[in-house]
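The complex appears here without one of its protein chains, the remainder shown in place.
Presenting chain A:
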């Protein structure tokens, strides 16, 4: 039994915070109200000044298992999630072996059960070994609970293959998540084609490489009657393409944006800083502004980190050789608060809706609202405190993030999942 007193409660429905006590009994929210009586044996937490909100859910993470456990494991990845106030994640299947069959899905989920304190979901590949040629065994994966099909890390390049997959898998109630990139245009380097690629003398990837596939994959979904989810949108025109398709209303399309695409531009790469090397690449301030607008408006349905850990050894190479990606689970919520909520770019309702409710809806999961009768799946956030992202603080095995050793406003103080307190600071 847990009584949180005088918390300010955030919900997806209103930017206004409701101040109340919340009583949690046996992992469920039993009562919400002012001056609730303290039941015998209850632990009381003074939450005055702090914000109580549903725990976050990240629909795009790379936990690198199986195959790349030097970068991350299911244990370190899920602890990083908890550290950041996240109580559920969807793993991407670009592992080795790739998560492309019932057998690999079973292994991964079995591992997750024993090695994680939060539920782990996995997506499955569209094609065998992500080669873009033969369809993966889709129904076998569905039986084990896979809902999202994606060759993330690469686009399923042959439109005929993707169209057939969509026609096939939609019958099983599955949806497609698209990593959008024309490989012939993008080349192997993750750097926006523009001022910075010119300055650094590295071949860039133009935004149109992404925009073409955004449009193509929505068209394919339209033709197949499928649901397509556009991953990590990074460009203004990409966002506008999604907006246009959504406005037609005759195709199911959702989309996500990563915090780094809202926060950073190509200029941050500076003198070849590989912590800013990611795919899709960081683009311009105009793109950031458009993405923020799209997020608030709901063109971009959800926030997902694309948590992509790499070892220091790999990231310390020259810019061209270094792998793409940035970690995000430890830092996402605090950075969203520091850069957007605190300066009043958007309210807590946007955070809850885009990073807690919508990702769960995408996965067909119940939304974790702070309401009587709901399962307790929530966190306490201190807006007055600060977080310094030292190596020791972060639980991810890798530290390839520009936030390393940075101090931001806000701190995740408490994470509750059912009857368990997963984190308490």
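Here is the rule we use: contacts are C-beta pairs under 8 Å (C-beta built on N, C-alpha and C of every residue); 3 or more make two chains touch, one makes a residue touch a chain; residues count from 1.
By our rule, contacts and distances are computed from a predicted model.
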Choices "Protein argonaute", "Aspartate carbamoyltransferase", "C-type cytochrome" or "Tryptophan synthase alpha chain" - which one is the UniProt name of the chain not shown: "Aspartate carbamoyltransferase"
Give the residue, chosen from A:119, A:187, A:298 or A:347, that touches the chain omitted from the document. A:187
Residue, one of A:102, A:253 or A:278, that touches the chain absent here: A:278
Looking beyond the chains shown, say which of A:100, A:217, A:256 or A:306 touches the absent one. A:306
In the full complex, chain A touches the hidden chain through residues 62, 94, 152-154, 179, 187-188, 190, 193-195, 197-203, 271-272, 278-279, 306, 308, 312-314, 316-325
